[in-house]
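What follows is one structure encoded as structure tokens, with my remarks underneath.
Only a single protein chain was left out; the remaining protein chains are all shown in position.
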Amino acid sequence: MGVVILNFKIYEEGSGKNAMKLAKIAEDVASRVDDYIGIAPPSIDLAEIINAVSIDVYAQHVDAVEFGSHTGRITAEMLREKGAKGSLINHSERRLKLADIDFLVSKFRELSLTSVVCTNNIATTAAAAALNPDYVAVEPPELIGSGIPVSKAEPETVENSVRAAKDVNSKVKVLCGAGISTHEDYVTALDLGAEGVLLASGVVKAKDPKKALEELVGLR
Amino acid sequence: MGVVILNFKIYEEGSGKNAMKLAKIAEDVASRVDDYIGIAPPSIDLAEIINAVSIDVYAQHVDAVEFGSHTGRITAEMLREKGAKGSLINHSERRLKLADIDFLVSKFRELSLTSVVCTNNIATTAAAAALNPDYVAVEPPELIGSGIPVSKAEPETVENSVRAAKDVNSKVKVLCGAGISTHEDYVTALDLGAEGVLLASGVVKAKDPKKALEELVGLR
Amino acid sequence: MGVVILNFKIYEEGSGKNAMKLAKIAEDVASRVDDYIGIAPPSIDLAEIINAVSIDVYAQHVDAVEFGSHTGRITAEMLREKGAKGSLINHSERRLKLADIDFLVSKFRELSLTSVVCTNNIATTAAAAALNPDYVAVEPPELIGSGIPVSKAEPETVENSVRAAKDVNSKVKVLCGAGISTHEDYVTALDLGAEGVLLASGVVKAKDPKKALEELVGLR
Partner (left out) sequence: MGVVILNFKIYEEGSGKNAMKLAKIAEDVASRVDDYIGIAPPSIDLAEIINAVSIDVYAQHVDAVEFGSHTGRITAEMLREKGAKGSLINHSERRLKLADIDFLVSKFRELSLTSVVCTNNIATTAAAAALNPDYVAVEPPELIGSGIPVSKAEPETVENSVRAAKDVNSKVKVLCGAGISTHEDYVTALDLGAEGVLLASGVVKAKDPKKALEELVGLR
């Protein structure tokens, strides 16, 4: 009954034709559960996937610029025109300057896009919460891609991040990420006060991504 | 009878629905001249435009990474799978590290993608030529978007860039950019030894982009 | 009776021999007032100035790395060994990633160095305060170097930044910057709840920096 956001990163298994397949899998699984499932495919696949599936599609990154002379960038306005739901902001593999996170969170609010600001610990979660995004997704970098779930390895990081975020901003929702792959990881995250999880390799690089996603949300 | 590459940048006039319109205009004009016309729309519009037009479509930027844990990036392989012809590399608004330009030029050669490396003066044009890309596009930054054509303001920059590039690498083709908007600018560039032009605002932000592009290639 | 931190930037008037002169001026003025005056000269001048004056000397920037294979960087430990009091962090001309600001603030606390985190508006001031630095210095970027004092142009930015910072973290002290040059600007900043000011060109680029600094602290 939580939130699951699936970051395809630019794994080969999550790019191009594989991205489309994975998006369809996520759509299918989402139709059979009460959990919210959103996906974040590569920017180059975004438009085609938005046109092909009915679930919410997020960008993995957006640039802190306006329309103009900025070759090779993507603005919030461009995401909205394509029909994206929102974007990850400040992912650990695409860290942003504080002023740029703030620029994007404000702009997203104005454009009714959903902001998911990634952070790396309790202090940065509190800081991000102060900017008033929709979600903060806390991911201890050392656990990303490790298969060791943050909800098990550092339950106190999750609990204290939720508390620190709510202390600063009672409306912000907290996701937890890094190492999440099983239903137990997910349920533990919810028990610790998170609204859900942000995950990637646990599903995208699974031998059978469909089975992995079904397992995550408790369908198996 | 030269090469025209049209960079849409992320001007509002060259994004989303406007990007598609502009792509169709370029395709139409290209069908009526012997000149080669390629376009470089925003990454988020790339896939839909490639599917919709028959002319060559370039990315504006590509990241110097392989498939993997790199949230929010675009690889050369992803461009190829979508059917892009190639990409601008190192545009003045998206400068890259020397090692990354080299990584991309090598990778493009391997994948049969066309590399268009942008530079800012004679010395960097020679340096870029040493990396063996398909094109080097020299654009004095102070003239970009100025409406003052490099082929008129600094004809010696164009001539000497062509000479410097060919001295280092006789196979490389040189484009010139910055301030190009009229047929005369274009013809002058060819006369100075360039293979063609890279331009943006002169067409994309023109009141009537179709007329501007027709004028550029001498249809009016 | 407030705090004045003077950023020399890398103005020619604040570099090399000029940096030393300016440091001596600041030391002299500091000896004649109750206000706290600290200075932030270029990194390359830091060690010699620390050895030459008795007032607190800050770095303008420090890198979010540990000792090791990081050619061309400066660590917090290196600042401490030289005897620096602390450093500006995230100046608008040297913006940092959120995770790196947090890294530095934590490290500074551990090493008993003073952290002065620069921000650009109310929201980022609150976010920075959540990281628990010693100071947050709010500087609306459009006013930096403008000669228009933030305390006059946007008194509500100062007041609300102080309030937002204290709401998140009652211990954090707020400086205000951008456009500050007169005693009135400084006093207004204190009246609005700030602990003091961060300034640069108003003194460093003044015709007579000594007179300008004396004027700022009310000696004229």
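By letter and in written order, the chains are A, B and C; residue numbering begins at 1 in each of them.
Following the convention adopted for this analysis, a residue touches a chain if its C-beta (ideal position, glycine included) is under 8 Å from a C-beta of that chain, and two chains touch if they have at least 3 such contacts.
Here the structure is a predicted model, which means the values were calculated and not measured.
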Partners of the unshown chain among those that are drawn: B, C
Identified contact with the non-displayed chain, of B:Leu22, B:Ile49 or B:Ala128: B:Ala128
Given B:Leu96, B:Val116, B:Cys176 or B:Leu213, the one touching the chain that is not displayed: B:Leu96
Omitted-chain contact residue, chosen from C:Ala30, C:Val53, C:Leu79 or C:Ile101: C:Leu79
Touch list for subunit B against the chain that is not drawn: 90, 92, 95-102, 105-106, 119-121, 123-124, 126-132, 164, 168
For subunit C, the residues touching the chain missing from this view: 7, 9-12, 15-17, 42-48, 59-61, 65, 67-75, 77-79, 81-82, 88, 91-94, 144-145, 200-201
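Just so we're on the same page, only the chains that are shown with their structure count from here on.
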Between subunit B and subunit A, distance of the C-alpha-averaged centres to the nearest whole Å: 34
Centroid distance [mean C-alpha coordinates] between subunit C and subunit B, Å: 43
Interchain centroid distance [CA atoms averaged], subunit A/subunit C, Å: 36
Residues within subunit A bordering two or more other chains: 92
